[in-house]
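As structure tokens, the structure follows; a few thoughts come after it.
One protein chain omitted, others in place.
The letters A and B name the chains in turn, as written, and every chain counts its residues from 1.
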Amino acid sequence: MRRLLIGIALGFMALFVVVPLATVFASAFRDGISAYVHALGDSEARSAIKLTLLVAAIAVPCNVVFGLAAAWAITRFQFPGKRVLVTVIDLPFAVSPVIAGMLFVLLFGARGWFPGSHIVFAVPGIVMVTTFVTVPFVARELIPALEARGPAQELAALTLGASPWQTFWRVTLPNVKLSLVYGAILCTARAVGEFGAVSVVSGHIRGETNTVPLHVEILYNDFHYQAAFAVATVLVWIALATLVIEQALRWRMRRRR
Amino acid sequence: MQVEIEALSKAFGEYPALDAVTLTIPEGELVALLGPSGSGKTTLLRAIAGIEVPEAGRVKFGGIDVTEVPIQRRQIGFVFQDYALFEHMNVGDNIAFGLSVRRAPREEIAARVRELLALIQLDGLAGRMPRELSGGQRQRVALARALAPRPRLLLLDEPFGALDARVRRELRRWLRRLHDELHITSVFVTHDQDEAFAVADRVAVMNQGRVEQVGTPADVRGQPATAFVREFLDVQE
Partner (left out) sequence: MRRRALPGFGLSLGVTLAYLGLLVVIPLSTVVLKTAELPAGELWATVTSSRALASYALSLGASLVAASIDLVFGLVIAWVLVRYRFPGRRIVDALVDLPFALPTAVAGIALTATWSPHGLFGRVLPLAYSRAGVVVALVFIGLPFAVRSVQPVLEALDPRLEEAAATLGATRVQTFRRVVLPALRPALVTGFALAFARGLGEYGSVVFISGNMPMKTEITPLLIMTKLEQFDYAGATALALVILAASFAILIAVNGLAWRGKKRVRPPAAQVVR
């Protein structure tokens, strides 16, 4: 029975997870290493990588600051409407990516509320939609972490004469370090890989408004399979790195208890 | 420094934790707030610290109204029931915290930390982390941490509650000796009358948000002022 179950589990994983993963690499290197490097060095690919990094560099810090503010307000104070607030924070999770993109088109598109604002079909739109989609990640990690700690240490710091900011930097933050980093990593991974939402607002202007996932799509639809998979490996490396870091962090969080 | 509490009231929702409490804590004395759970003694202590904000009434330190003054400017030392040590800092940094947030010079901080470690008899343990210490040791570190910035008022919330009987009695004696040495005005909360009478100069018996009686241990035991006080002391006998 044991062998059977393990076999089924491993078989399923191999079928649905491992093989597709391997296919990415196999296809990327199908024409040899030089073709692989060439695809990554392509100027459009490099623009896509730069844009993706830019978007992540804005979206993640914004959501980290938001996550800290929201978690502090929610876990340290009583006020009416807290449940509603937590639900609103979770809303971006429940919204399909294409719909998320659509929201911003409705706001800033040619027939939207603020037409002619150069936001959609341009970089600002991509940044906004990516930030929208990744709003919950950091807050959802920080809220339980701050909740579990309770305000005792912060109150102690205040009684010892620390100012509010000193308390925050020297007592609050170090205590939620792991959860903060974990949330930021999840946020980054999603920001880098977001496809559906960005697809809607991007306008697909090569070299300008294509992120790495969009660039992969363009290559694939143009039948440049080897190049598409080559660029895709960048995203796979990031995803695998995310998994490794997540495991390491989770292991350390477990040890703390 | 004398502490005056005037008509302090605080409710948690419907529940009246403090009901127009008036009390004076004379300078340099060690006063116990004694009572059953729910009597409001911890709420009163926290209100003196500024951790609870009262709905009505005043708190005065040395004649000056501090009711609107935030916690961090009251110059108090507070020992929490579960110690609330900074888990990510070692013992030395915990004790040094109050001085380092005031940006005192490093040598001064280091000297003071050594002085306090000697006082609490934990010399050489500055590098340990809180989770490596026993309950009694953590308690003493919490106390040292509160004393390091030379507060003008020391507040202790059931300081010996979580410890076993033998350690409790030892620390009790030790706290009394410490007070005799330092003479800081101190208030501590307890539900244990033996503890209150053994340690304190003055005892305030509380019940349902009110002070039933204040006096020296001898006065309170010898002449209980209300039926509640009489019963409470008898039951605990």
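Remarks
Please note the rule applied: a residue touches a chain if its C-beta (ideal position, glycine included) is under 8 Å from a C-beta of that chain, and two chains touch if they have at least 3 such contacts.
These numbers were taken from a predicted model, which means no experiment stands behind them.
Interface note for the absent chain: among A:51, A:89 or A:180, the touching residue is A:89. Contact with the chain not shown here comes from a single listed residue; of A:126, A:160, A:176 or A:189, that residue is A:189. Check B:45, B:71, B:84 or B:189 against the missing chain and you find that the one touching it is B:71. Looking at chain B, the residues touching the absent chain are 50-53, 55, 68, 70-71.
Even with one chain removed from view, chain A keeps its contact list with that chain: residues 1-2, 5-6, 8-10, 12-13, 15-21, 23-24, 27, 62, 65-66, 69-70, 72-74, 76-77, 79, 85, 88-89, 91-92, 94-100, 102-107, 109-113, 128, 131-132, 135, 144, 148, 151, 154-155, 158, 164, 167-168, 189, 192-196, 199-200, 212-214, 216-217, 220, 225, 228-229, 232, 235-236, 239-240, 242-244, 246-247, 250, 253-254, 257.
In this section, only the chains that are shown with their structure count from here on.
Mean C-alpha positions place chain A and chain B at a centre distance of 47 Å.
In the complex of the two chains, the chain B residues touching chain A come out as 49, 51, 70-78, 80, 82, 84-88, 97-98, 101-102, 145-146, 148-149. Within the complex formed with chain B, the chain A residues making contact are 152-153, 155-164, 166, 170-171, 174-175.
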